[in-house]
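Here the structure comes first, spelled out in structure tokens, and everything after it is commentary.
All protein chains but one are shown at their positions in the complex.
What follows is subunit A.
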Amino acid sequence: MTKAPNLREDVSPLLSVQDLKTYFRKEEGGSVKAVDGVSLHIRKKEILGVVGESGSGKSITAMSILRLFPSPPGYIAGGDILFENQSLLAKTQKEMRMIRGKDISMVFQEPMSSLNPVYTVGYQIRENIQLHQNVTKKEALDHAVDMLRLVGIASPEKRVHDYPFQMSGGMRQRVMVAMALSCQPKLLIADEPTTALDVTIQAQILRLILETREKVGSAIMLITHDLGVVAEVCERVVVMYSGKVLEVAYVNDLFNHPAHPYTQGLLQAIPRLDDTRDRLSIIPGSIPNPANLPEGCRFHPRCQYAEERCQTEQPPLVSPKPSQWVSCWRVVGEKGVDSDVIAATAVKAPLNV
């Protein structure tokens, strides 16, 4: 039932984000803490879901991995990002350009505007191939056609000469996937790849990403706010809130035994077919303004279990049971662990899941 066992064969992480802090400098002084101490890791060929509301720091985490966040005003205030045991933060711009699109590639939210309207899709796929592989124009174009066929575009030999405006949204997203996978990346970051598409196309694109992953062998970091998508495709899930990781767990554990009150709230908010309630349950309030974060646990103003301690101290990420990590004082309380010990292990904690 659980997908866990076959994942443990290869324990060394492909990508490991350690206590990452990405801040944005404000003009009037001070910083907006968009990502504030996030730790997560992805194993080879794993599908990791990253869920959270808008403004929880999911996308900025992804952009930090590729070092593509707007800078200035953005800057990395602490932590490290290791890709195949090499720090991405220590790389030069030139080295990063070699990695982008080749080892780590990205699929964006808006297929409508991510493709350049003045070039054919073939040209744009070819551009990626030629940037990273030493091939002729002809070979690159052939490869582009192959990629289009792989992502299920009919008569790719003709379509390769089409301009983006001649394609539908779903087809454009297929092209984006083809482009992202054209250099066999080790990691594919998909930043809400289905948000701009309608539901049937969403399913197609998701299936496509999964199938192509099988063929290409990439790991996937799937950023989404759709828990249904997570349940469908992901192996492990990271729940983010206000720039922090609240919970890390295998999909089954997360859906069956959510440990964090926020995760519980999210799951209760999903309407069910056998539901007799008149109103859906909601989590009261909204995500805090990153420029004006609450003291203590970031979630405490909206948490029904909030205690005095939650208002003053940030809870560490602890493991109530193997393969599940939670950042909540209630869990710490249940376990009765000394908080100093936990704090010391928290940084590298998710690595040991």
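Heads up, the rule we're going with is that a residue touches a chain if its C-beta (ideal position, glycine included) is under 8 Å from a C-beta of that chain, and two chains touch if they have at least 3 such contacts; residues count from 1.
Note that contacts and distances are computed from a predicted model.
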Per UniProt, the name of the complex member that is left out, chosen from "Na(+)-translocating NADH-quinone reductase subunit A", "ABC transporter permease", "Alpha/beta hydrolase" or "PTS EIIB type-5 domain-containing protein": "ABC transporter permease"
Residue among A:S114, A:T194 or A:S319 that touches the chain left out of view: A:S114
From A:S12, A:S54, A:Q166 or A:T312, residue that would touch the chain that is not displayed: A:Q166
Chain not shown: contacting residue from A:H132, A:K186 or A:R330: A:H132
Subunit A, residues in touch with the chain not shown (by the definition above): 66, 68, 70, 72, 96-102, 105-106, 108-110, 113-119, 127-128, 131-132, 155, 158-159, 161-163, 166, 176, 179
